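Only a single protein chain was left out; the remaining protein chains are all shown in position.
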Amino acid sequence: MMLAASASTGWFLENAFLIPLIPAIGFAIIIGFGRRLPKGGSEVGIASMALSLAIAIGATVQWIQRVGSVDEGSGEHALGGVFGFARSVFPTATEGGHGGEAYVEPVIRSWTWWQSGGLEFGLGQHIDGLAVMLLLLVAFISLLVQIFSTEYVAGDRRYTHFFAALTLFSAGMLVMVLAENMIQLILGWEIMGLCSFMLIGHWWEEEANSRAALKAFFTVRVGDMGLLVGTAVIFFGANQWAVENGSNGFSIQAISGWAMSGEASTSVLFWGAVALFIACIGKSGQFPLHTWLPDAMAGPTPVSSLLHSSTMVVAGVFLVARLYPVFYTGFDIGGTNVNLIAVIGAITIVIAAALAFVQNDIKKVLAYSTVSQLGYMMLGLGVGAWLPAVFHIFTHAFFKCCLFLAAGSISHSGSHHSFDMKKDMGGLWRKMPITAGSWMISTAALCGVPFFSGFFSKDEIIDNAHNNGYTFFYYVGLVGAAMTAAYMTRATYLTFFGTARGAAAGEHHDEHEAHDTAAHHDDHDADHGAHGADHHDDHHGAHAGPHESPWRITAPLVILAALAIGSGYLNAPAVGTHYFTDWVEPRGAAVELDGYASDEGHSEALGLAALPRAEEGYSEGCGYTDPSPGTVCYAPKLNHAEFSWGKAAPSIILVAFGIGISAWLSLGVFGGRRNPFVGLTRRFAPARWIHTLLVRKYFLDDLYERVIVRSVAHPISKAAYWVNQNILDGVVNGVGKSGRSAGDWVYRNVDQRVVDGAVKASGVVASESGHALQPIQSGRVNQYGALLFGAATVGAILLILLNI
Amino acid sequence: MYAANFLLLGAVLFSIGVFGVIARRNAVMVLMSIELILNAVNINLIAFALMNDSAEGHVFALYVIAVAAAEVGVGLAMVLMIYRNRRSIALDELSEMRG
Partner (left out) sequence: MQTLTNDNWLLTVGTFLPLVGVALMMFVPASDERAHKQIGIVTSAATLAVGIWTLLRFDFDQSEKLQFFVDSEWITVIHSNYTIGLDGISLPLYVLSMAVTLLVMIYTWDNMPDAGNPKSFIMLMLVLQVGMAGSFIAQDLILFFVFFEVVLLPMYFMIGVWGGEDRQYASLKFFLYTMFGSALMLVAFLALFFQTGAESFSFHHLAEAGALIDRDVQVWIFAGMFIGFAVKVPMFPFHTWLPDAHTQAPTQGSVILAAILLKLGTYGFVRIAIPMLPQGAKAWAPVIGILAVIGIIYGALGCLAQTDMKRLIAFSSVAHMGFVMLGISTLTEFGINAALFGMVAHGLITGMLFFLAGSVKHRYHTLEINRLSGMLIQMPRLGWILGFAAMASLGLPGLAGFWGEFPAILSAYNPNFGLDVTLYRTLMVIAALGTVLAAAYLLWLYQRTAFGRPNPEFAGTHSVGAAAADDHHGADIHDVTPIEWIAWTPFLIAIVVFGVYPQLMFGVMDPAVTALVERVGAGIP
């Protein structure tokens, strides 16, 4: 066993909660005062993101120091632990040259947020490698996108709202990333959903846009059902264990420890994992809930670039990565060679890539490409390649963001707000060299061309799938890589090469017509009214034909393109770097439980006792054997496939093949060179069917919108309402009516005849007898007197006779 | 018997009174007849009071005298008013109260 390693900490790590807080405050300022500020609130957004980024950088540096301090203290530095238990046909992989194996304790703080049933639940931060990486990434990309947006949406009527929503979105994502517990994670998750609704529907005057916004929110919401249910399942599963260990069943750390403890019920874990994964399917656009993502391209391009490539949609992937112990043990990832995550990931890779071939809209190609790459990330997590999957989040963010921004740049300056590759693009590389260059670099990275960042992450996922025994998924990954290369080549060809068409050729087609024909038209402002025209003319002279974009657009492009190459070298086994692994991967080492007293200082002020801090430790098998009594595991120990060029060769060859064949086909189909495949869909029925299937998006949209939504919205709800009005209300009204008719009957028969009858009869009797006795009352006093005395006499006689 | 004489006197007076009330047309006569009836009652009350040696009878008699005085007062006033209005006090002409 290793000696106790005291982990260093620092101000930035301790106060990382400021990273989301600053944009949240920024949002409030923009909403409140944005319109009155000279730059309409964009400066507040940019400033808050810059400040967040600064803190995130500080936190990153301190986290790296912390990892270093633990590794030095552990005394295991550079020796490398043996990763045992690899079950693949390949030899057991060893981690040559890795840092120590000691668990690096995350920096956790929390404050009481709510209480229920005597338990108090916190709001706080859980900072570990994964969180730090994403904080940095999100803050950085958000900043670049906001700078890009100042140019791209300049003059928009809802400029201020746009920046407010972007800033709130970033805050939401950051809240989710550093969430200390599940509720906080849900908070961030849903804030992102809300912002995506606002941003996709930014130009809500057009019904298509508002429908896309609705669809995005609603589809994700369907998945969120799983998040709510899964959180509930996991909470009650983990709560007892967690309370015994001084925490509660929402705490992410406690859930991780519980899932790895061996005490968790397998079925609870399994169903919890399934439910949570459904949420990830919705959020990360996995099959079969991926349909919202391409439609979401109705939003402005910066939105697509931020939300639908590099941040929001990776939330689902992040959730799986964050609660990996739950999924790992729930699906028994280490012990099987097929599981739900891998299957969904694999299906998504292939179907989305296939769809990307038939898109004419450049953003939709990128959207399907994103879906497909998210499939890779899921596949990676599903096959036990945690680190490559997370690394793929990291690299993908840069190149996909770059691609989207490049598409935005093209529409902004090259194609007069059109995104139609076939109609309005072609031959643009001469006119827009910077855009074209950064596009090419990012495409190469996306395709997985060696020495670009995508290669180092994607190839690792594929390689690890094989290494961990998921052979089938290895082949799916390879096929997907080839397809990716092919559709990106097609898109590149259509956009930048060949002959210039439409707007790219300088034609200025009637913009109104374009509005009407292209439903997914990403125009600056969908309004046909007065302000629609004014900024078309002001800043870039659309009539002047395609030209390079101004610096506020190209600068982010260049930076991102540089990172599309450079980010890969953080963890490039080909050149022997493994920084990312050291810093980000949670170490699968058992940690001693040493009571709840903490000498870290930061937990006194907290509502919760922190989980036992990591002493040190290294046990042979977190995730393989249950931790021994008194210890706890927070992460499974994972295999890492060793890199070799020989193993990378199949994917490199396939990528080359994909690029080659696609270039050849593109030249044929779009470039007019003859080859046997031109016109295949016209000549060959099965090919036509496939084409139709793809164009119709596998009919999934039809299924959802025409069958499910329409049936719920119309027949079912109408039926329910009919039941309400006619049966339930019918009962009520019936009771009312029958009550009234019963009352009527009683009134007519009982009241009027019997009761009233008696009353009336007594009246009649009185009247008749009165008439009969009338003569007696003659009015003559004498007669009265006579009667009186007569009566008295009679009375007296009676008294006497009866002798009373 | 001693008491029987008083009672007999009372009965005679009563009968005269009754006859007067029934047979007389003159309202004043009728009133006087009523007085007779009341005094017949008074005689009976006194007689019984003496017989039973109790004071209640005397008290009742005094009470009846007071009431009779009041009654005559009211009755004569009414008769006077009737006379003023109709110039007659014949009771059989007064049949407004016929039902």
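Lettered A and B in written order, each chain numbered from 1.
To be clear about the criterion, a contact is a pair of C-beta atoms (placed from the backbone, for glycine too) under 8 Å apart; a residue touches a chain by one contact, two chains touch by 3 or more.
Just so we're clear, the structure is a prediction, and the values are computed from it rather than from any experiment.
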Next item on the list: Over the full complex, note down every shown chain the hidden chain is touching.
Entry: A
Checklist line | Sole residue of A:Trp11, A:Phe33, A:Trp114 or A:Trp689 that reaches the chain not shown, by the stated touch rule | finding: A:Trp114
Notebook entry, point to check: Out of A:Val712, A:Ile776 or A:Ile797, which touches the unshown chain?
Noted result: A:Val712
Next item on the list: Identify the residue among A:Val222, A:Val343 or A:Ala562 that touches the chain left out of the display.
Entry: A:Val222
Notebook entry, point to check: Out of A:Glu244, A:Asp729, A:Asp751 or A:Glu768, which touches the unshown chain?
Noted result: A:Asp729
Item checked: subunit A residues that touch the omitted chain in the full complex -> 112-118, 183, 186-187, 189-191, 193-194, 197, 201, 204-205, 207, 210-211, 213-214, 217-218, 221-222, 224-225, 228-229, 231-233, 235-236, 709, 712-713, 716-718, 720-721, 724, 728-729, 731-732, 736
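Convention: only the chains that are shown with their structure count from here on.
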Margin query: So the centre of each chain is just the mean of its C-alpha atoms; given that, what is the distance between subunit A and subunit B in Å?
Written below: 115
Check: What does subunit B use to touch subunit A in their complex?
Finding: 18, 21-25, 30, 91-92, 94-99
Check: Where on subunit A does subunit B make contact in their complex?
Finding: 774, 776-782, 785-786, 789
